[in-house]
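To keep things clear, I will list the structure first and then write my remarks on it.
With one protein chain held back, the other chains of the complex are shown just where they sit.
Letters A and B mark the chains in the order given here, with residues in each chain numbered from 1 onward.
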Amino acid sequence: MDSVLKAWGRLTNRSPVLAFVDWCLRGIGQVMFQDNPLTGAIFLAAIAWGSIAAGAPAVLIGGVVAVVAATLAALWLRVDGAALRSGLFGYNAVLVGLALPTFLPAGRLLWLYVLLGAVVSVVATRATAEAGKPFAVAALTFPFVLVTWLMLLASHGFSAVSAPLAVEPAVLPIAESNPLDAIAFLGAVLKSISQVFLKASFVAAILFVIGLAVNSVAAALFAVAGAIVAVAFAHLFGAESELVTGGLFGFSPVLTAVALGTVFYRPSGRVALYALVGTLFTVVAQAATNAALAPIGIPSLTAPFVLTTWLFLLPRQSFETGKG
Amino acid sequence: MDSVLKAWGRLTNRSPVLAFVDWCLRGIGQVMFQDNPLTGAIFLAAIAWGSIAAGAPAVLIGGVVAVVAATLAALWLRVDGAALRSGLFGYNAVLVGLALPTFLPAGRLLWLYVLLGAVVSVVATRATAEAGKPFAVAALTFPFVLVTWLMLLASHGFSAVSAPLAVEPAVLPIAESNPLDAIAFLGAVLKSISQVFLKASFVAAILFVIGLAVNSVAAALFAVAGAIVAVAFAHLFGAESELVTGGLFGFSPVLTAVALGTVFYRPSGRVALYALVGTLFTVVAQAATNAALAPIGIPSLTAPFVLTTWLFLLPRQSFETGKG
Partner (left out) sequence: MDSVLKAWGRLTNRSPVLAFVDWCLRGIGQVMFQDNPLTGAIFLAAIAWGSIAAGAPAVLIGGVVAVVAATLAALWLRVDGAALRSGLFGYNAVLVGLALPTFLPAGRLLWLYVLLGAVVSVVATRATAEAGKPFAVAALTFPFVLVTWLMLLASHGFSAVSAPLAVEPAVLPIAESNPLDAIAFLGAVLKSISQVFLKASFVAAILFVIGLAVNSVAAALFAVAGAIVAVAFAHLFGAESELVTGGLFGFSPVLTAVALGTVFYRPSGRVALYALVGTLFTVVAQAATNAALAPIGIPSLTAPFVLTTWLFLLPRQSFETGKG
């Protein structure tokens, strides 16, 4: 693995085009915090599989177009070079590019919409980083959530990009919870991982776990553990079974588990317990945002992850030093 | 009074268990900004009376369980000792523990829910304190509002803790305002004070005023004055009489009056007038949050107090120096 990455590093040093590809791949990897082009490439394969298997190639195209457009826009905006080379201006754009064609009907203007969203995601990434500085918190996927929420909400008012039979804004119905057998449980866990990239696919899920593991075994373990904890907790509290088995209660908790357990805190038993509480509360936040957003007809995206992780990251300094 | 507190102080110095009780009682007192275990004990008596008289002992139990759990969690999280000993990690938890059993049906999983809420309220208290640092504003009851809103919203999606006949999310109906005689007015004022702890009880209200007075006569006066001003203003503008007489337009203004008039600014005529404007605007904010939250079926809690008091506290430095 290391030798593959070294050979790739030599290639990117010689070719600006390959360097650009490298930044884009790292951008895809950064959706799950991995600054590694191989992880990004495996994630891209998972996205491709998930999109094509679901008969929605526009989703794959949207993701690729968006990360390329965002990286170009970041160059034009003369962003910080190190951040750009680590893919930090790409991961929000990838998600915008996957989300818009997932929720909106295909069409010529959709691509203009994706391009605008990708460019604005770069501005929003810098704005969020700037706003987070006094609090020493990372932007996470807030720029993706903000831009995509606005563009999906706006689609209600733009007939050129609005779905003719879009999901009706409505008050959330009472949850219907059914028993969950071992197979359904495993499916729910895997789909929780693939839903980070808005996919409900077992094959994609396995590719995502492999992609994580090639860069960080700890991240892969926390992703799987986060998914198991989230599915069990959601089911215990009687969450709608269709949402649980579709992975829709688990993708934000997966991100919280990886972020709190392996990225922002030095791993320890105490940190693992802290990450567990954060992961459980992300499930609560998921159910909460589902209910809050139902009347305006937009999905939660990764807002439950962003909200909970910010909450658990803000006290970082005092958590680590035991002061404050 | 002082000798009672001194004797209690000697006891808590000798016994870690009594010290822990002291922190919890101060936590209850801090709901209305009073760092005094006697105030906390009187408040606890008021909560007990209100809960048992209303046939809802689960509310009392919830409050006690939550403050104990939060204080233990704060110890585990190694928070700042001085803040812990002043009850600053308990008051949000008490409110979470009172609110969840008030709005959700009893049941085994409710207690797990209360425990999770209490622990997360500690994380949220630290996070809010950290986020407020650059602006020199206190956390107030924001952690309580945030955690409880999320958990109540989430209950819509969790059949194990959702009320079978929960209040339907709905557009707010037009207010119906009826004449208010002196007795009804007095009742509205008293209930405005007891509703700070989610109770509609005259006896509890009188206990709360006594509890305030043993630590700060000014706080007791501003609480009563805030309630009078709020009830009068809400009635003048034709607010729904049932809400006004139930104290539901007055509890946030009571907190604003105490906070602006006696806690965060040095008392003066100018400060009293400033606190008056803040108290009036809290009534507006109460009506506003009622309307904004109606479609998603959650109560305003003390959000109107938090919002208005932050607005009136942010300019503190310039207000006091006359610069800026």
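Note that contacts are C-beta pairs under 8 Å (C-beta built on N, C-alpha and C of every residue); 3 or more make two chains touch, one makes a residue touch a chain.
Predicted model, so just to flag it, every value in this text is computed and none were measured.
Peer 1: Of the listed residues A:Ala136, A:Ala154, A:Val217 or A:Leu273, which contacts the missing chain in the full complex?
Peer 2: Here the residue in touch with the unshown chain is A:Ala154.
Peer 1: May I ask which residue of B:Tyr91, B:Phe197 or B:Phe281 touches the chain that does not appear here?
Peer 2: In the full complex, the listed residue that touches the missing chain is B:Phe281.
Peer 1: If the hidden chain were put back, which of B:Ile52, B:Ala163, B:Val217 or B:Ala292 would touch it?
Peer 2: B:Ala292
Peer 1: What residue numbers in chain B mark contact with the hidden partner chain?
Peer 2: 134-135, 171-172, 174-177, 234, 236-240, 243, 274, 277-278, 280-281, 284-292, 294-295, 310-315, 317-319, 322-324
Peer 1: Which parts of chain A face the unshown chain closely enough to count as touching?
Peer 2: Considering the whole complex, chain A reaches the absent chain at 77-80, 109, 113, 116, 119-120, 123-124, 126-131, 133-134, 149-151, 153-162, 168-169, 295-297.
Basically, only the chains that are shown with their structure count from here on.
Peer 1: How many angstrom between the C-alpha centroids of chain B and chain A?
Peer 2: Distance between chain centres: 36 Å.
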